[in-house]
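One protein chain omitted, others in place.
Showing chain A:
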Amino acid sequence: MATVELTFSALPAHVRTARLVATAIARRTGVEESLLDEVRLAVGEACSRAVEAHRAHCPGEPIRIELKDDSGRFEVTVSDQAPSDEIKQEQPVDLGALSDSFMSGFGIAVIAGLADDVEVFPSPKGMRIRMSWPAPTNARVV
């Protein structure tokens, strides 16, 4: 099992870096090319959500991403330290209710629509989003 860990300050500019790192490692791990856009978008959504949450609650604390190649799966876990007791449930589109700033809750809905397997662990000490995609071991680039 190979693991890469990345921590970054809660700055929007760093989200792109996190996306690029995750996509590069997904490709190296053997995730199909057709799934790489989904990895890029899902990791970006998870990191954007974490950055927004940190900026609101704990701007000085870093956000952590763990990328693992584990038993034929490429697994990404994004952990933040901002309190999150509940997850906003996906709602039917109501234009009047949508904000033009970050649409909290939409990010997780997007991740759920993209990742093959998603688990969200909210807690008062922060949220952890774990997502994974198939990464056939025989396709791995060495």
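By our rule, a contact is a pair of C-beta atoms (placed from the backbone, for glycine too) under 8 Å apart; a residue touches a chain by one contact, two chains touch by 3 or more; residues count from 1.
Here is the rule we use: contacts and distances are computed from a predicted model.
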Protein that the absent chain corresponds to, by UniProt name, given "Anti-sigma factor antagonist", "Xanthine dehydrogenase family protein molybdopterin-binding subunit", "Amino acid ABC transporter permease" or "Cysteine desulfurase": "Anti-sigma factor antagonist"
Per the touch definition above, residue among A:L67, A:A82 or A:L114 touching the missing chain: A:L114
Which residue of A:V15, A:I63 or A:A135 touches the chain not shown here: A:V15
Those residues of chain A which, in the complete complex, touch the missing chain: 12-13, 15-16, 19, 37, 40-41, 44-45, 48, 51-52, 92-93, 95-96, 98-103, 106-107, 109-110, 113-114
